[in-house]
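After the structure tokens below, expect a handful of questions from me.
Just one protein chain is left out here, and the rest sit where they should.
All chains are identified by letter, namely A, B and C, in their written order; residue positions are counted from 1 within each chain.
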Amino acid sequence: MASLGIIISLVIIFGGLVALFLRSVLGHEVDRRIIFLFIFIAVAAPILFPLTFSEKATEVVKGVFNKVESLPAGSKVLLSFDFDPAMAPEVQPMANAISRHCLEKGHKVIFMSLWATGQALLTQSLQDYILPGFPEKQDGVDFVNIGYKAGNEGVLNVIITDFRKMFPTDVNSVPLDSIELFDDISSAKDLDLVIAIGGGKPGPKEWVLFIGDPGDVPIGFGVAAVVAPQLYPYYPAQAIGILGGVKGAAEYESELMKTHVRFRYMDTPGLRMMGPQTLAHMVIMCFIIIGNIVYFRSRRREKQT
Amino acid sequence: MEHLGLWVAAFLTLGIYSFLYRDNPWYKLSEAIFIGISAGYWVVTLFWDNFYGKFWVGHGEDPWLWVGAVLGFLMLLRLVPKIGWISRWPLSFIVGATAGLWMMNYFSSNIMLQVKDTIMPLFGSGYTASAYDIVGNIVVAVGTFSGLVYFFFSKEHKGAFGATAKVGIWFIMITFGASFGYTVMSRMSLLIGRMDFLFSDWLGLIK
Amino acid sequence: MKRQVPLLITLFVGTLLIFSVFIPPMENIGENFTLFFDIIAVFAFFLGGGNLVRVHISKLRRRKKDYGYSIITLVGFFFMLIVGLFKIGNPGGIAASVTAEGSIFQTTFTTVLIPLQSTMYALLAFFVASASYRAFRAKNREATLLLVAAFIILLGRTPFGMMLTSWVPDSFSVLQVPNLAIWIMNSPNLAGQRAIIIGIGLGVVSMSLRLILGVERTYLGEDRG
Partner (left out) sequence: MSIGKLSTGPTVLFLASLLIGLIISSMTSGLLAQSVIGTGDATDSVLVEVPGVAPATSLVAEEHKYDNGNSIDLYWVPSIDDQPEGGLVRAYHLYRSDNEAEATKIAELLPGANQYRDETVTPDNKYVYHIIAISDGASAKSIKTAPISPHREWLNYDKKYLFLIALIISAAVIFFVETAKRGKKLFIRKIAGLEAIDDAVGRATEMGRPILFIPGILDMDDVQTLAGLTILGRISRVIADYDCKIYAPVSRSLVMTAARETIKASYQAAGRPDAYSDDMVTYMTDEQFGYVAAVDGVMVRERPATVFLLGAFFAESLILAETGNSVGAIQIAGTARPAQLPFFIAACDFTLIGEELFAASAYLSGEPMQLGSLKGQDIGKAIAMVVIVAGVFAITIGEAWDVGFMHDLVRWLSDIFSTK
């Protein structure tokens, strides 16, 4: 049913575009309302009948993915959820995808947040989205949620030398000393990978400055689309990769589904959001081409007369 | 009650969208509601936040606030034709303050800091930077310089100067094209949000 | 009096604010101005709101075309005014915040204004498309650059961007469309932005000086006769 709907919609969109393309060769302009209609269908159809494109990951996204993929099982990975509810729609999908990936690979995952508003989001997404897929994982052995501590980059300045000084216990008040996962972790230098998800301050830049550079720990970024361009200067020297906005999440999800059978049917909010986005971008690009054809036709006609 | 709210919201949403086809009574109705309600909303919030919150509560501690109130009162003298010209005083106060405040503000953030940020090496010590970085740095330096040439007012764009100005406008055009393209995605997200509202919250077509 | 006083006020206030940047005890004078401005704006609202009411009542009185909509605007305006100023239906009474959850004022805001705002905002998705169709045409070299930059960035944001150029070897990965898009955002885009921003700074400095010195005085309604 759904696939029939999307096929019909795609036929309508691309059939219409071909018709407009032929008209444009004859030099006919397109009414703006027809453009509006196309945009409406291009966005509405994939929402009603989910349509996902397979994304081929770019180098910057692969940087993060391959690192998680290539680390041996049991590596210590820290994920920091440095965002608030306002930023969540953009970065939550990638936070979920990366968390799942790390757990699937058997890494020992530490979850934390530098944002006061991040702790609730973190705890909730662990409960609702991430952990239900991994009933076999044990709190304290395979993963641990150490929550939020006040102090912004000051927190990082402390954990680079001593985790326990800043986080005496995890979020459930279990002392770190009695948590198996922390047996051979004394400072952030002992981590094998850190992925900072967010994009505000404190965020990726602070992780590089206070943990990545001084501790020689690889850092990956997952950020909102608007801040991504400002972070490219850190790649590849100081950051192993960057996921930017919904598109970054979609690429990561796509890569994840390709390499892990387990995730073939997982929930992919990033890819789902990319359906309408991609179609709309395609429609706009087609109209740019049609506009240029009309322009060149009419100019040639002017020359002839 | 919640149901009613949903239907009101959907009615108004579709009313605005009907404008895309053409002007019509449904849009006019939504527009009239929008103007009336929003103007009222602003009066009320301005009154409680600014007049009550800032002046009424604070004037005891900070007598300077009376200056604002007096200037505001002078503004109202427009309603009296004979002495309406006095209302130019608060106006010129605002203009002077805006000009003075923004002048130094723009001076340090737009001119000084931007110039400082442009001063960066084209390549690192012993040419350590990658070709990618070197090209990027050269492009930034050349682009900023030629862009400034384009804005020169007191010289005709002719000869070598004109050629540099031309390069400058090319850079500016690339900037505009790129920012336009980059924004499309977030604009689409807004529409996706509205569609989600219509299809799932209102009609319940998708779970 | 009518002409000189406003000019002197502008000169005095403007100069004062410029110097306050360099004089620590006057550091907060800018904030004070913002406060004054907020208070003046409330008074001015009598004029604006009054104008709104007057325009619509006169439409009504003269039975102008579409006067029915004026009734709706007026009703909406006064409804919000009464509900908000007297805090009717506010669970916390008159002492509570006007935007308290559950008050009629706040409920109207969330059910009427928020959907209207976000729908109006979302119209942009359509207009971005129609503007691209019309504007991105290769009319001359400048327009072509605009078109090409926009097209590369648009393509770079879809999966097809990667597919089209995935054959490019990784050592030349900068030529793959998504990477090219990133490069454009980082280098030429940054250069253009900087030139524009520096230019704006100078424009503001020069215009502010013209205003403060009284060279520019159109805003005062000064007749230059």
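Annotations for the structure displayed:
The rule we apply is simple: a contact is a pair of C-beta atoms (placed from the backbone, for glycine too) under 8 Å apart; a residue touches a chain by one contact, two chains touch by 3 or more.
Computed from a predicted structure; not experimentally measured.
Within the full complex, the chain left out of the display is in contact with A, B, C. When the omitted chain is restored, the residue from A:88, A:122 or A:158 that touches it is A:158. Listed by residue number, the positions of subunit A touching the unshown chain are 32, 151, 154, 157-158, 160-162, 165, 186-187. Mapped onto subunit B, the footprint of the missing chain covers residues 16, 19, 22-23, 27-28, 30-31, 34-35, 37-39, 41-42, 46, 75, 78, 87-88, 91, 94-95, 97-99, 102, 104, 106-109, 111-113, 115-116, 118-127, 141, 144-145, 148-149, 151-157, 172, 175-177, 179-180, 183. By the touch rule set out above, subunit C reaches the unshown chain at residues 3-4, 7, 11, 15, 18-19, 21-25, 27, 34, 37, 40-41, 44-49, 51-52, 55, 113, 116-117, 120-121, 123-124, 127-128, 130-132, 134-136, 146, 193, 196-200, 202-216, 218-225.
Operating definition for what follows: only the chains that are shown with their structure count from here on.
Separating the centre of subunit A from that of subunit B, both taken as means of CA atoms, is a distance of 28 Å. The set of subunit B residues that touch two or more partner chains comprises 20, 184-185, 188, 191.
For subunit C, the set of residues touching two or more other chains reads 125-126, 128, 132, 136, 147, 150-151, 154, 157, 185-186, 189.
Listing the residues of subunit B that touch subunit A in their complex gives 20-21, 184-186, 188-189, 191-192, 195-196, 199, 205-206. Those residues of subunit A lying in contact with subunit B across their complex are 33, 36, 39, 43-44, 47-48, 225-226, 245-247, 273, 276-277, 280-281, 284. Residues of subunit B touching subunit C in their complex: 5, 8-10, 12-13, 16-17, 19-20, 28-48, 50-51, 54-55, 64-65, 67-69, 71-73, 75-76, 78-79, 85, 88-97, 99-104, 106-107, 109-111, 114-115, 117-118, 132, 135-136, 139-144, 146-148, 150-151, 168-185, 187-188, 190-191, 193-194, 197.
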